[in-house]
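Inspection log for the structure reproduced underneath, given as structure tokens.
What you see is the complex with one protein chain gone and the rest in place.
Our next item is chain A:
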Amino acid sequence: MHEKVMIMTQSSLLPFVLLSPLVGSVVLLFVPSWRVRTIKSIALCTSVITFLASLFLWVFFNSSLSKFQFMYTFDWLPLSNIQCTLGIDGISLFFVLLTTFLTPICILTGWMSVTKYVREYTIAFLVMESLTIAVFCMLDLLLFYVFFESVLIPMFVIIGVWGSRERKIRAAYQFFIYTLFGSVLMLLAILLIYFQAGTTDLHILLATEFSERRQILLWLAFFASFAVKVPMVPVHIWLPEAHVEAPTAGSVVLAGIMLKLGTYGFLRFSIPMFPEATLYFTPLIYTMSVIGVMYASLTTVRQIDMKKIIAYSSVAHMAFVTLGLFSLNVQGIEGALLLMLSHGLVSGALFLCVGVLYDRHKTRLVKYYGGCVHTMPVFAVLFLFFTMGNISLPGTSSFIGEFLVLLGVFQSNTFITVLAATGMVLGGAYSLWLYNRVVFGTFKPSYLSTFSDVNRREFFVFLPFVVGVLWMGLYPEVFLDPMHASVSTIVQHGKFS
């Protein structure tokens, strides 16, 4: 009896996590829009409940299994073997957690600064949360594509409506068209796969053999889509634009979750489904990633907008991630996964830091800032902490990630490792430069006239990030342990080692 109840709760846990934000947003529709306080509370409660429920996923997760857990199947399209199958393994577990972790923070971030369309703001974030969770636990290729794309609509609206300047329209456009152009080819690829395998169920596709020529074609089509989302260097232009124009919470979501969609796609689909093509294209990915690391880091040094600096540093970090993924050994992939999580925390927190400054002074240009340490000491400490996280100081989460990535890549290509390691130096350069300019130096009273340190709400928004970064940096085993079985399966499945 007890066991039955356990199984029942386990199988309905994932749909609950997936649907509760949606339910919350439907409830919000019926709250009149002038009751701002109620709206915010409902949204926050929903997202916190979702987060707590998703923690149970972690608790009940069996790390010794590499198969998908918490499976839930719903017959979606009859006659065509397309079923809506949900499930998570060690790879997707933490992405779901990251999503549910960041959403309450986004809602809290907009607590005071969002004053127009509050209801729509919260609804957009909740809907986005549902959609991204669906992406991370969908085990059907076609439906994965559907949710992968559908995130565009809420994000487009978030950038366009709550963005800060006139340029936001351009940014929203660029974001939308870039991502769409990238991903439509994937739709055709999915259909081709369907015609060969007769299904889009991931389990069956992993067991399907594609001919080498077809693998290359399909891999490229998937690559077009994922590379834009990652973003890899020639197609990264949308990212700085979108980041700079998005509202603070929008940037947090963009950096924390949206960038992970592409790399998650690589790991979930490209690598295990097309192993030969993956080996064939590994040099390409290595080259693009190394160029990405160096180019983005160097570009970061000459930016004057704080958000752009962090956006470009995201590009550099994501290039590290792809490098790790395509090292095709357990260390590299696990490092990449850890780096994704850590980047979700660190760059999210850095965007929040910029948001704190922007809320007070309404500018993001570095040259107006200086001497913050005199007026905002707590902020200076937090900012320092996350800057150190960004340059992967040992003890922070990014260090473990980057270290494992370099370890992984070193086993397959030393030269690339050497080049990639320059990224760590350059990362230190731009991060410290930014920190120096903003926090130290003389402060500029002619530009900034009012001061206030982080308030209690902001402090509590930052706190979970600090805990997460330190925890992951000092005791990564908790995070690596559930991943291990799944990652090893991928490596063995592709016969990469």
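Keep this in mind: a contact is a pair of C-beta atoms (placed from the backbone, for glycine too) under 8 Å apart; a residue touches a chain by one contact, two chains touch by 3 or more; residues count from 1.
To be clear about the criterion, contacts and distances are computed from a predicted model.
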| item | value |
| --- | --- |
| Hidden chain of the complex, named as in its UniProt record, picked from "Aminoacyl tRNA synthase complex-interacting multifunctional protein 2", "NADH dehydrogenase subunit 2", "CENPT protein" or "Erythrocruorin" | "NADH dehydrogenase subunit 2" |
| Among A:36, A:152, A:216 or A:421, residue touching the chain not depicted | A:152 |
| Full-complex contact with the absent chain, from A:168, A:229, A:260 or A:308 | A:168 |
| Which of A:5, A:59 or A:79 contacts the chain that the document leaves out | A:79 |
| Omitted-chain contact residue, chosen from A:191, A:365 or A:418 | A:191 |
| Residues in chain A touching the chain absent from view | 75-79, 120, 142, 145-147, 149-150, 152-153, 156-157, 160-161, 168-169, 172-173, 176-177, 180-181, 184-185, 187-188, 191-192, 194-195 |
